[in-house]
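Every protein chain except one is present and positioned as in the full complex.
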Amino acid sequence: MEILLEGVGYSYAEDTPFEKRALTDVDLHIPSGSYTAIIGHTGSGKSTILQHLNALLKPTEGVVTIGDRKIEAGVKAKDLRKIRRQVGIVFQFPEQQLFDETVLKDIMFGPLNFGVPAEEAERRARELVVQLGLPEDVLEKSPFDLSGGQMRRVAIAGVLAMEPEVLVLDEPTAGLDPRGRQEIMDLFHELHLTKKLTTILVTHSMEDAARYADRVAIMHKGRCVVTGEPAAIFSNEEQLGDYSLQPPRSVQFQRDFEKRTGLLLDSVSLTEEALAKNIAAALSKGSDDR
Amino acid sequence: MMEKMIFGRFIPGDSLVHRLDPRAKILFVFLFIGIVFVANNAIGYALLLGFTLLIVFLSKIRLYFLINGLKPIFILLIFTFLLHLFFTREGDLLFSFWIIEIYEEGLRQGIFISIRFLVLVFMTSILTLTTSPISITDGIEILLGPFKKIKLPVHELALMMSISLRFIPTLMDETGKIIKAQMARGSDIGSGPMKERIKAVVPLLIPLFVSAFKRAEDLATAMEVRGYRGGEGRTRFRQLDWRLADTLSFVLLAGLTAVLWYFRT
Partner (left out) sequence: MNLDILSFENVTFTYDTEDGTVLPAVAKVSFAIQPGEWVALVGHNGSGKSTIAKLMNGLLFPQEGSVKVMGHTMSEETLWNIRSQMGMVFQNPDNQFVGATVQDDVAFALENNGVPHAEMVERVHEALHQVKMADYKDHEPHHLSGGQKQRVAIAGALAMRPKLLILDEATSMLDPQGRMEVIETIRRLRESTGLTVISITHDLEEAALAGRMIVMNEGHKHVEGAPKDVFKRGDELTGMGLDLPFAMRMTHLLQEAGVGLQEEHMTEDKLVDELWKYYSKA
C-alpha cells in the first residue's frame, strides 16, 4: 500500500501560547512494498511524521494519502478504523501498552477490535508467539510476569496479529541487548519480504537503516530534507554532517581504509559483511596489480 | 480543547507580576477574594473590573489568550448569568415574552454576579499564569510554616505537591502515547455507547498504573540513594525574597478596599 504526504505541516496546540510547530511542508512518497528508513535527530519531527501514517494525527496543512484514503487539513475525517487496521505501528517501548490478564488475550486485542473472529485471532496469536521466539506457555501467563525482552516481543506480536499491510516501526529495539536487537530486526526484515509488507523504520541507528532499508528519508527541523537510496545517502558524509548525522560504522571504516591504503572499494559498504568482502576483494586485487 | 485550556497553567515571563514573591501573590489573591464582596453597586463592580484589567495589563499576558483559554469557564459564566436573569423576580418588569419575564433586579444581579465571577477567575488565573507551580509550592510551604507546630506535615505535603507537579507533564505525555498505541490497535476511545466507552478505558488505565508504580518505585530508590530521610535536618535551596514591590502590592490592595468601601451603598 502506498503512502503519500504532500505539503504536510503540523503544529501541536495550534492557536495557543503553547503552540509548537513540528512539521513544515513535508513531501514524502512511500511506494508500496518498499522498506523506508526515516532518520534524523531527536526532535527532527520523525515521531510526528509516523503518527500521520495511520491518521493518529491529522495534518494542520497539506494532504496525506494512505492507500485510497485522503486525509486533508481542515476536513473532518471519518471512520479511520480501516486505515488503522491496514497500517500497524510498533511504538517505541511498546511493552508499555500491554494490559490484559494473559499474553494470549493481549495479542488478540487488536484483531478482535477490528472484527476478526476469536478462533482466527487465537490462531494468529499462537503462531506469532512461536515466530517471535517465545516459549508457547507464555500465552497463559500475565504479560507483567515476563522479562523486559519478552514483553517487547509480546507487544510486537500484538501489532503483527492485526496483519497490517504497512508496518511502521519506531525504534523497535531501543533498550534491548545486542542479541535481542538483531533477532527482532531480522524478523521484521523476513516479514517484509515474505508478506510483501510496506515497512517504515524510524531509527537512530544508521547501521540498521543501511542494512535493511531500500529507501532513506532524512528529517531535519520538521522538514523532510533528503530522500534517496541508502548507498547514495550514506556515502555523502558532508550532507549527513549538515544534519548532524554520521554514516554507519562500516562506511566510516571504508572511508578510513581507503584514505590510508589508497585502495578504492567497489561499492559503498552498507553492512559489516559487505565491508569485509569488499576489503578482501580490494586487497587481493591490489596485490595482483603490483 | 484541553490543550487550549490555560486555567491553572504557567506562562514564563518577566513582568512586574511575574517577579513578585509567590507568598505575596498567594496572600494577595486570598485577600482579593474577600474584598470582591465589598462591592455592592455599579461603581464598585466597575472598579473591580478596572483593577483586574490593570493587573492583567501589568502581567503582560495577552487578554486574547486569557479569554480564549478560559472559554470553558465562560460557558459556566453565561449559565450563571441566565439563571439570575430569568429567575430573579424583583424590581420593574423590563421585558416579557411568552413565559420569559425579565426584571430589572435580575439583570442587575446577573451582571454583578458575572463580573464577580469573572474577576475571581481572572485573578486566580493570573496567579497561576505568572507563578511557576514550584514557586507556588514554596510559597504555600512557607505560609503554612507555623502549622508545623500542630504537627501538620508541611514539608512532606509540599514535597508531594512539587513531585506531583514535576511528573504531570511526564504522565500527560505517557497517557497520550498509550492512547495512541491502543488507538493504533483499533481501540475506540471516546465514541460508542457508555458501556463500550468504559470498556475502552481499561486498556489505558492499566498500563498507566503499571508505569506510574514503576516510576514511583524508581523515584523512591533514587531519592533514598541521594540521602533523603524526611524533612528533619534538611536545608532549602530555594529561597524567597520579599521586596518593596511586594509590600507595595498590598498598599495598592488596601487603596482599592478603601475606595470600594467609600462607594459602598
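Every chain is named by a letter (A and B) in the order it is written, and numbering of its residues begins at 1.
Assume contacts are C-beta pairs under 8 Å (C-beta built on N, C-alpha and C of every residue); 3 or more make two chains touch, one makes a residue touch a chain.
Everything numeric in this text was worked out from a predicted model, so none of it was measured.
Of the options B:Ser15, B:Ser96, B:Thr170 or B:Thr247, the residue whose C-beta touches the omitted chain is B:Thr170.
Of the options A:His29, A:Arg126, A:His220 or A:Lys277, the residue whose C-beta touches the omitted chain is A:Lys277.
The chain not shown here touches chain A at positions 41-43, 147-149, 174-175, 177-180, 204-205, 244, 249, 252-253, 256-257, 260-261, 263, 272-273, 275-277, 279-280, 283-284, 286-287. Residues of chain B that touch the chain left out of view are 132-134, 137, 162-163, 165-166, 169-170, 173, 214-215, 218-219, 221-229, 233-239.
Note that in this section only the chains that are shown with their structure count from here on.
Note: centroid distance chain A to chain B, computed from Cα atoms, is 42 Å.
For chain A in complex with chain B, the residues that touch the partner chain are 12-13, 15-18, 51, 54, 56, 81, 84-85, 88-89, 91, 94, 96-100, 109-110, 113-114, 144, 158-159, 162.
The residues of chain B lying in touch with chain A in their complex are 3-4, 6, 9, 11, 62, 65, 68-69, 174, 177-178, 180-188, 202-203, 206-207, 210-211.
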